[in-house]
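All protein chains of the complex are present and in place, except for one that has been dropped.
Chain nomenclature is as follows: A and B, assigned in order of appearance, with residue numbering initiated at 1 for each chain independently.
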Amino acid sequence: MKWLRGGGIWGFIVRRLLLGILVLFLVSVIVFAGTQALGDPARAILGRDATPDRLAALQAQLHLDQNVVGQYVQWLSGLLHGSFGTSLASQQPVSQLLGPRLVSSIVLVVISAVISIPLSIVIGSYAALHREKKFDTIVSNVMLGLASMPEFVTALLLVILFSTNIFHALPSISPVPPGHRAWEYPDELILPVATLVIAVTPYVSRIMRASMIEVLESDYVEMARLKGLSERTVLYRHALPNAIGPVFQVTAISLAYLAGGIVIIEYVFNYPGIGSALVDAVTNHDIPVVQALAVLIAGLYVVLNLLADVATILVTPRLRTRL
Amino acid sequence: MSQTELPTENAAALVEGVDVPTPAGRGSNLIRRSLRLGRTRVGLVLVGILVLIALFGPYLAPHAPDAFVGRPFSSPGGGAALGTDYLGQDVLSRFLHGGLDILILAIVSTAIGLVVGLAIGLIAAYSRNWLDEVLMRTMDVIMAFPQIMLALVAVTLVGPKNWVTITAIALTTAPRVARVARGAAQPVVERDFIGATEAMGMSKARIITGELLPNILGPMMVEASLRLTYSIAVIAALAFVGLANDPNAANWGTMISENQGALATQPWGALLPILAIALLTMGTGLIGDGIARTAAGIDRERGDE
Partner (left out) sequence: MNTRNAAIPRSLSAIRDRLAEGAQMTERGDKIWRVGESRGEGNPDGPWSLSRRQLFMGAGGVVLASTLAGCGGSAPAPSGGTNTTGAAGTPKRGGNFRLGVTGGGSKDMMDGQNIVTKPDQARLLTAFETLLTFDDNYQLQTDGLAESVEADNPKQYTIRIRDGIEFQNGKPFTADDVIYSLQRIGTEKNGLTGFAATATMDIKNLKKVDDRTVRLPLLSPDSTIPQTLASYTFGMVPVGYDKFSGDVSTQIGTGCYKLKSFTPGQESVHERNPNYWRGDGSPWFDTVTITDFNDSTAQLNALKGGQIDAMTDVPAGQVDSTKASGVGVLISQTGGWIPLCMAIDMPPFDDPKVRQAFRLIIDRQACLEQIGNGYGQIANDLYAPFDEGYDKSLPQREQDIEQAKSLLKQAGKEGLSVDLHTTNGAAGMVELASVFASQARQAGVNVTVKNDPNYYGDSYLKLAFSVDFWGTRGYLNQVQQGSLPNSPYNETHWPPKSGPGSNFEDLYHQALAETDTNKRIDIQHQMQKYEYDLGGYIIPYFNALIDGYASNVQGLSPSKGTLNLAGFGHGFRTIWFA
């Protein structure tokens, strides 16, 4: 495994990037093969209307007569030229179809992250510093309660509470009109964001707490204590700097978690993002769209992890030396 | 994405070859100690109650789960103590019938994911060579998809059949377990006694099962309870989107999706299964938390020795 070592941080980044590309390639092959096994997209699109005449007409329109490998090569070369192809169901370029939805999803994820990550870090760190004390116990129980609520339940309860039955203060759905951006409708974002924050904060703050405990119990913190430094100095000089690494990890983890969580949230709030696009594309066997989304989501995962790891290494001296 | 509070999932584990402090301790000892914690006991009680409902509920149900007892979404009263559901069936009876499915699905799929993930993680950790790399990068490919998304896609594609749900959840559980198992096993592999057993000519399989496995039982039990929690949530979410195996099966997950529309007027149909799933998740979460804390405590004690 020599080739996997060495080269310092740049070598690490290059290795991880190459691996990431390999992962993405494999993902695209697997997804492509998977969607091929599904059968005829023309049938899926027409559904009950797949009468012989309409089926033949649509098949001709969609150019479904090529062989599988040919279709994949064509897709890949299109991708290398920056094109995701054309959606079978809507006959629009995939980029045009997914672009606005991607923006909407990112808006939702980023806002939720901006709220939930600092919140989680504060709660998690505080609980770790006061481990097994009152705050820790209360917080961990509350968090456990929140975490045990499925996301869609939280969403439904919020809607009942704030828009349809108790208070009529907030919109119950968030259908960002095409041509507009999600942030133009801040009131429509409140409930989806609140749901995501409630879903992700307990989970991330628990990770933060565990990471923080790990740091607090590490050898060098112990060493600092043994040197007779004040607990305060130990905390701010030795523990916290080493806890920044976990913060990056936590950020990556929560962003990725949010990216998965939006599927259900988008469904409940009729929010036009990539989660609902994925469900729609799968239903229609719309291979180019499924492919594009798979690569996008997997790519997000790869990039997030890479960034988090690089950042972690850069801020954590003990890790840097191991490369 | 990784969904655990174990330190091994964090910074250190993501950097190749970094040692990770491992909560250790043999399983039975750990469980006994963890039971001293209030939270573990509360968790056990919660899970116990719900398992009992799931197992024996069907015998207590006043009606058949698909019997027609009144107009859809009737309020409690008459023959239906908690009212009727979307098809005029008795909510209470369906609730009592509805736990076993989701429990079995969650346990089976989690168990498969655990066993597969554990095997992969241990083999990877023990081999320390190209096999390690291949296995873990394969896990990366699978992990590149959020669990709920992969499950949703699989079920939409193939149809809402039990084996699809189980496969999808097991498949997405395995890599996450594998990472934790590998992370926990790596430092054990480095220890001297493994080298000693190798020198004694013990077979690889025996080393892995006989020496490695017992040493990482602690973190794996925490992982098991967490994975179970997530599996329950995914199954419930699939059912919520309307993708359940038998559309009218009495099942806590499908009950929520069938009756959530009337949550404001005839809440029982959805509220009862929501509460059950929430308490079940909370129970498994508490147990996992208890074990994790105990394991951490054991670790600390050891450090003090």
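Keep this in mind: contacts are C-beta pairs under 8 Å (C-beta built on N, C-alpha and C of every residue); 3 or more make two chains touch, one makes a residue touch a chain.
In this text the structure is predicted, and so the values were computed from the model without any measurement.
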item	value
Hidden partner chain, touching residue among A:Ile9, A:Ile173 or A:Met223	A:Ile173
Of A:Ala50, A:Leu102, A:Leu157 or A:Leu240, the one touching the omitted chain in the full complex	A:Ala50
Contact partner of the left-out chain, one of A:Ser276, A:Gln291 or A:Asn305	A:Ser276
Chain not shown, touching residues in chain B	64, 66-68, 71-73, 86-88, 156, 159-160, 242-243, 246-248, 260-262, 264-266
Absent-chain interface as seen on chain A, which is shown	38-40, 43-51, 53-58, 60, 87, 89-92, 97, 156, 159, 163-165, 168, 171-173, 175, 177-179, 267-270, 272, 276-277, 280-281, 283-286, 289
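What we mean here is this: only the chains that are shown with their structure count from here on.
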item	value
Inter-chain centre distance, chain A versus chain B - centres from mean C-alpha coordinates, in Å	21
Chain A to chain B touching residues, read off their complex	1, 4-5, 19, 22-24, 26-27, 30, 34-35, 38, 140, 144-145, 147-153, 156, 160, 164-165, 203, 206-207, 209-211, 213-214, 217, 245-246, 248-249, 253, 256-257, 259-261, 263-264, 267, 275, 278-279, 282-283, 290, 294, 297-298, 301-302, 305, 308-309, 312-313, 316, 319, 322-323
Interface residues, chain B side, partner chain A - complex	1-7, 9-12, 14-18, 21, 129-130, 133, 137, 140-141, 143-149, 152-153, 156-157, 229, 233, 236-237, 240-241, 256, 260, 263-264, 270, 274, 277-282, 285-286, 289, 292, 296, 300, 303
